[in-house]
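All protein chains but one are shown at their positions in the complex.
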Amino acid sequence: MQAIAPEPIELHGAEAGLTPRRMVGIGLVVGLITIYGLAMIGGTMKAAQGNLVHLAPQTFYALLTLHGAGMISVVVLLTAVAHWYFLRNLLKLRVEVLLFSVVATVWGLLAAGAAVLGGGFGPGWTFLYPLPFIGTTWPAWSTGLFFIGVLFVGIGFAIFLLDILAGVIREYGGILQGLAFDTFFPKLRRPGKEVAPPTVIAATMVALDGLLTVAAGTVLVVALLARWASPTFPIDPLWIKNLTFFFGHTIANLTIYLSAGVIYAVLPAYTGRPWNTNKIYTLSWATSLLFVPWAWPHHLYMDFVQAPWLQLFGEASTYIATIPSAVVTIFGALLLVYRSNMRWRIGSVFFMAGLLGWLVGGIAAMLDATIPFNDVLHNTLWVPAHFHTYLLGGVFLFVIGFASYFVGEKAPPRAIVKVWEWLFFIGLVGFLLMFYAGGIDGVPRREATPPTPGPQLAAIATGFVVILLLGMTALLIEIWMRARRHAITGEGEGL
Amino acid sequence: MIAGKQLIILVLDIALSAIVIVAFAWVVASTRRPTAQSAVQSGGYRLRRSWGWFYGVLLAGAFTATIWSIPYAWAQPAQGSSDPLVVHVVAHQFSFTMPQRLPADRLIKFVVTSSDVNHGFGIYDPQGRLLGQVQAMPDYSNVFYFTFRQPGTYTIRCMELCGVGHSDMFQKLAIYPTQTGSSAASLPGE
Partner (left out) sequence: MRSKPSFWYSVLAVLILLDVFGPALLGAGDPPLWLHHLEHAFLLAAGGGFGVLYARRHPKPYGDPGWLFAVIGLSAASLLLMLPDVYGNVDAFPVLHSLLHLAFVGIGYVGGYTAERYSPRSGVAWTLIVVMMGVITATGFGAPGPHV
């Protein structure tokens, strides 16, 4: 993606030709290529479950581990890069810091990839203790290398978050102002400064909860590395299970909040209507900040020894954490679009579809997070059904939408693009429906050879994966070709 | 055949998703007759307030309704007092150490643990429907009360990725009918 557009304002550290725009372009290309590879792995696993190809169980679980760990990391990377694109002007961020954080993440992914593909490390991306150490089919070095890889991804994310937090404090005077509490207490506001826009509020929330998550993730990985270095190191299985899901759930969840920061910035461009901060946004994001980190106990409902208050608080927090999304962000997006002069482009179509995926996946997630339902849904295909709905059918759609917005889309798309979009969405919905059907039928997740009707559903799902990948390839080529054209005409982002 | 809790979940999921999809379609269709933001904003804010209250009440109702039927022993004191049949289950890579036959219509107290890694303990009825589950964790014992309503051949299946043999970790459990007049028949119903 060379020299896409003349840079309107040059802020900091753009030496050596690394403009913020080029950096974001690099991040997108690296991330999307990685997603491609990991999606192929996902399709291969489906085909293996459907008895269309043969995979040895240890290969299946190794690929499962890489698919999960890789997708979470790369989705964090892509949403972070997209959010950064809008934050860089608001917070005067430096491009070198983003570069460093992307490089650390890529190194981490490479290490984890080497551990899995070279060593066959395969306890799933949640690497639930003591599975990485007992009854293993992989060498010890791959266990250590994988955790070191996770540590690098954490370092990359920590740099990104710390830089954003520092930027918020520099520009708005503090964290409270970053969360727009000056809508309630105007005295907090810096003289001559406007209230923080929703994009910045989202960034402040993600930075705070993200740093908490990285802190927990570091303790988790250090404990596992300690156990790896000295087998006598004691670990309480319930404690580390809580820590694992505190880290894993929250980091996956934060990708949607990073995306929200992008939605706040992009939808106004497509609708031609401003999206402003008011007291409701302050309250809403404060609620997310407080309750998102407390939703993790819903992963431990079937651990009956867990403290009762955590079980009940987990259900309540999960419910409460949906209020800001359902009542403020998604409702606000619909209100912004309602009877607007929306310009329908690949970007706007994918942002709207992504919001829908976020909600539909959220509904399935809430059913699963309800204790009396969880005993027939926990660890069935219902779980990957709901998180594929909001990660693949939500966050990833925002990423494609952002890519399309980023290369600029003044002109409406060619007629053939409709076909690509239909292919993509038919593949997506069919693929997801097979997951839901398996979940309602009680087929366990993470099975190399699942019980009936798992194989039948997986075989059908493989067909939908092929359709999905065809549509996705065509759409990304379309966006790429547009980027090349705009490199010549000099057309920049947006409409 | 989809029945029981799974049916409730499916109906709720489809109904709620359908409402959301219709709302999205309606908003998307509305962009064919654009108007000024000022013309729709105040009405939208009023709707948001009503929606917020409605959603809050809905969640509070759902929470209150569901906490009465949670499966934990501490939440089901009546079960603990009713002389259950205690059955110890130890999960290993990749099998369960447990009885192969158990009576129907008798409250069973499963005490579930693991000798190695985390496993799951899922109960599937003869038709293959998942009826309930608990985790099998090393160092801890999870207490899980369950009553088999129908005699027949059930399946116990591991529900947590536990290693290379995870998919093969299941076994049959025969549930035999309780004879009338036995001690089990006098157990209080749930």
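A and B are the chain letters, set down in written order, and residue numbers restart from 1 in every chain.
Here, contacts are C-beta pairs under 8 Å (C-beta built on N, C-alpha and C of every residue); 3 or more make two chains touch, one makes a residue touch a chain.
These numbers come from a predicted model, not from an experiment.
Chemist: Could you run through the displayed chains and say which ones the absent chain touches?
Modeler: Hidden chain, whole complex, touched shown chains: A, B.
Chemist: Which residue, A:I155, A:M302, A:I320 or A:V349, contacts the hidden chain when the whole complex is considered?
Modeler: A:I155
Chemist: Sort through A:V116, A:L145, A:A180 or A:L238 and give me the one touching the missing partner chain.
Modeler: Here the residue in touch with the unshown chain is A:L238.
Chemist: Based on the whole complex, identify which of A:L90, A:I169, A:A286 or A:L470 touches the chain you can't see.
Modeler: Selected residue, touching the omitted chain: A:I169.
Chemist: Among B:S17, B:Q93 or B:T113, which residue is in contact with the omitted chain in the full complex?
Modeler: With B:S17, B:Q93 or B:T113 as choices, the missing chain is touched by B:T113.
Chemist: Can you list where subunit A touches the absent chain?
Modeler: 13, 92, 94, 96-97, 100, 151, 155, 158-159, 162-163, 165-167, 169-170, 174, 211-212, 214-216, 218-219, 222-223, 225-226, 229-230, 232-240, 243
Chemist: For subunit B, which residues lie in contact with the unshown chain of the complex?
Modeler: Contacting residues on subunit B, toward the hidden partner: 113, 138-141.
One rule holds for everything that comes next: only the chains that are shown with their structure count from here on.
Chemist: Distance-wise, how many Å sit between the C-alpha centres of subunit A and subunit B, to the nearest whole number?
Modeler: So the centre of subunit A lies 27 Å away from the centre of subunit B.
Chemist: Could you list, by residue number, the parts of subunit A that touch subunit B in their complex?
Modeler: Listed in rising order, the residues of subunit A that touch subunit B are 57-58, 61, 64, 122-124, 128, 130-131, 134-137, 236-238, 241, 273-274, 280, 300, 302-305, 308, 311-312, 315-316, 319-320, 322-323, 326-328, 331-332, 334-342, 344, 352, 355-356, 359-360, 363-364, 367, 370-373, 375-380, 436, 440-442, 444, 446-452.
Chemist: Under the definition above, what is the set of subunit B residues touching subunit A in their complex?
Modeler: Touch residues, subunit B against subunit A: 2, 4-6, 8-10, 12-13, 16-17, 20-21, 23-24, 27-28, 30-31, 33-35, 37, 39-41, 44, 48, 51-52, 55-56, 59, 62-63, 66-67, 69-75, 93, 116-118, 120, 122, 124, 128-135, 137-144, 157-168, 170.
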